[in-house]
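The excerpt is restricted to a subset of chains, each kept in its original location.
For reference, chains read A and B in written order, and residue numbers begin at 1 within each chain.
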Amino acid sequence: MIIVLKPEATEADAKAILEQIESVKLKPLYMPGTERIVLGALGDERILNNLNIAANPMVENVKPILSTYKQVSREMQSHDTQVKFGDVTIGGGSFAVIAGPCAIENRDQIFKSAEIVKKHGAVGLRGGAFKPRTSPYSFQGLEEEGLKLMQEASKEYGLPCVTEIVDPAHVELLEKYVDAFQVGARNMQNFKLLKAVGQSQTPTLLKRGMSATIEELLLAAEYIYNEGNHNVVICERGIRTFERATRNTLDLNAVAYIKTKSHLPVIVDPSHGTGIRELVAPMAKAAVACGADGVIVEAHYDPQVALSDGAQSLDEASFAKMMRELTPFVQAAGKVLA
Amino acid sequence: MIIVLKPEATEADAKAILEQIESVKLKPLYMPGTERIVLGALGDERILNNLNIAANPMVENVKPILSTYKQVSREMQSHDTQVKFGDVTIGGGSFAVIAGPCAIENRDQIFKSAEIVKKHGAVGLRGGAFKPRTSPYSFQGLEEEGLKLMQEASKEYGLPCVTEIVDPAHVELLEKYVDAFQVGARNMQNFKLLKAVGQSQTPTLLKRGMSATIEELLLAAEYIYNEGNHNVVICERGIRTFERATRNTLDLNAVAYIKTKSHLPVIVDPSHGTGIRELVAPMAKAAVACGADGVIVEAHYDPQVALSDGAQSLDEASFAKMMRELTPFVQAAGKVLA
């Protein structure tokens, strides 16, 4: 429920209402604006109705929040959220390109890969240290050793970095090394993990689950947001369908749809979304065209020797080409490359 | 199998080989180029291997066609096909916007709808006269009466028109009134219908089936092409997935993928692909960004009174806005609006 106060309402008026909300065990929200104060109340709305807040003389109007997700919805906040990732802003009028290898493999690989993506315009570095792999016999990542290497490369090339978190107990460990968490597709409904990253303030890239509906994705974001971490970036990375020509079906409808329903920034992963190197650039262009705030792509200084995802990783030439092709589309969208 | 002849090979040499191919009941293809003649042979390649065509002194080389679709593949023809729809060219460097109502309802409706789409830049008119409806109790279309009305509107506003064909026996009837056939999603594997339109020369918009793979879509195109009608335009219109927020999941991966595999033009239907008016413009922009040659959208002078698909139809204001927004993206793609 959203409670808009009258222009003359004071902070004390607001506080009284918030206490009333809290007294019936609902979650109170305080959202002061430039012209008037807006309050929120989350939980069982039947309880709230009994309080009869609309009758308070300082209340201008009261309206229900129709979507199942609340705090991440545009009903609650109509303007776009911007998330700081290192010194880069995601959301608003810029378009951010984050790039790097699937997994951190060794110092040489992460440095060379960081170098080429920096050179051609990436503003962030990606790389996995704890890899969730379908088979227990596949390469599981360099773990903390990988994080150290990424942090060094990140500093060397001035690129804030993001890595996947797979364990609620890893929050502090990862925060020592990286600028943002990624919650992967397989963990999108690992609610313990969502709550753990929600209790930090580290920016979090939330990837859509392989068969998650848009509503479930936004409710997963709500889990993080509701714990107090508002630095959430949604990532569309393709869904699982019957189509076999591409690794996943990139659902750009979801990007355009989420932009109408939520104030959170949305980025696209055309590498996992297609699984085919040649399709990464066209789909990155489509992402900016339908309203995305950035892309995260797999790039490797030499994809042929990559331990994972080689077929969808860009090499220097194809990454540079993508950046060149992307530029006029970013302009057409009225944005600037971050 | 593709057979490239030596530069000095004559038409008579080619003819001899074609006869050899025909003699073993394979399908011979004759593709004269500016520099040399290329021949094709379709059917069981084991039979062909026995002919030992590579040993012919006029043959430069012989290579198999790896994809299951043959004539529509880039292996057979590397340059883009362009299809004439009235005086509009689909494919090549232009981007075509075709628009109009879901169903033709009455004279007033089709005229007013044609007027507004023409005014804001559409180059073709769409409208259904024979409607394939899920329920036998839904409006089934005005049939021939509808075709007459569309033809009048088409002439009045100088817009070539396209309508859905649902019966192999309707080819001649429809050709009296329209410039192009549409084979709908539900009929994509109605092979009798594909063969019937294949035996005409009328341009045909082939819509992807709701759960058709890209390979099945291109094989459906091959059915039409193989009968002799090369004027085929592929249309991506969304696939059926678990996602329920949008009517279908528009698979733009498929557009980028097909452009690498086939020489046929590809257009996108963001109206059926999303089912939500607000998403039509963003997805039309994404379509041009990922390489599509046009879009086909539902537009109605007053969507609130539409007998079908009102929720996804654009009115004049939203159609005009889409066209304005589309323009810079068409330029960014290095194309011009048809």
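The rule is simple: a residue touches a chain if its C-beta (ideal position, glycine included) is under 8 Å from a C-beta of that chain, and two chains touch if they have at least 3 such contacts.
Keep in mind that this is a model prediction, so the values were computed, not measured.
Sequence-identical chains make up the whole complex; the displayed set comprises 2, and the total in this structure is 4 copies.
Note that in this section only the chains that are shown with their structure count from here on.
Looking at the complex, you find that subunit A touches subunit B at residues 211, 213-215, 238-239, 241-246, 249-257, 259-260, 273-274, 276, 278-279, 282-283, 285-291, 328-329, 331-333.
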